[in-house]
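Heads up, the thing below is written out as structure tokens.
Shown here: the complex without one of its protein chains, the others still in place.
After this line comes subunit A, so read on.
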């Protein structure tokens, strides 16, 4: 008997942060190889494959052929940066349904080498996308969309820039221990609020890094997982949701994570207070604040107070988060931070996080993702993972 329908048996974060010397397909392949090596499996063991739109080509055609995989199950769901939480969830469902035994999830990309201005450049989009004519001409950018959510939160709840800054401060305290983190310097609240104001009320240091790289995960059925040498990390709860403008009845006071989180907690049969470690998607500081409230780690509107005074710092606060430094300081490969959120949660559950940030006896962890644009339309996904 097992309490989990499937386990994460392999996890690998590509070490690069600048991949001028690598192709996108190569980044996917190196990440896949790293995760399979971690699990003690090979490409020949893989019969289920999951990837998003970060790999050019229609769905998985190019990458599956490039890797020369022989598959029984393919899923190319793309929900931007949170695709990977959904891939884990769908892999667990596919394994439970008998559709595959070993699922491989890959991410790779090189926005930094290609000089992409992720948050501040207008993305043209596809002409057939119905919202484009009504939004693109107004100079809509990712950063502005998240900033509008932050502005509204400040109006509704009195949240301050200094409170948002604590989220970056906590991430930087963790990143100082990660030799691969892009930003390793510990910053202060003053550093954040005195950095250039880019889009009111968000400053430069409220934003995540732009990095190249990738990552991969291997999910396997329990009978296989138990014969591998790695610690068992089971998938206990999963939830996904999308949220848009509701036909013009716009409410930026909550995110898709509210529904996704409830679904994950309900399936897992646990409560927010049971979570020992949380990987929270951190494209911007406001992204973290919204999720902390929407996951009910605190009441709505209390997120600003909750994150203050190091409450997110491992060993200091109540809710250690993003102990690798997160997207805010460590890595946000291919502009998609969901993968690294899951990888650090797996490290914590295995007891393999850096000793300075390892949560003692970490048995239950959560990894969340928000993909798309928080103020316009986005997806949210949550997985709750457990050490067996």
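As a convention for this text, a residue touches a chain if its C-beta (ideal position, glycine included) is under 8 Å from a C-beta of that chain, and two chains touch if they have at least 3 such contacts; residues count from 1.
Heads up, the rule we're going with is that contacts and distances are computed from a predicted model.
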{"item": "Absent chain [UniProt protein name; select from \"FMN reductase\", \"Stage III sporulation protein AD\", \"Acyl-CoA carboxylase subunit beta\" or \"DNA-binding protein\"]", "value": "\"DNA-binding protein\""}
{"item": "Contacting the left-out chain in the complete assembly, out of A:26, A:77 or A:245", "value": "A:245"}
{"item": "Residue among A:151, A:211 or A:368 touching the omitted chain", "value": "A:151"}
{"item": "Of A:20, A:120, A:188 or A:227, the one touching the omitted chain in the full complex", "value": "A:120"}
{"item": "Contact set of subunit A toward the excluded chain (per top definition)", "value": "120, 122, 124, 127-128, 130-141, 143-145, 147-149, 151-152, 155, 196-202, 245-250, 252, 375-376"}
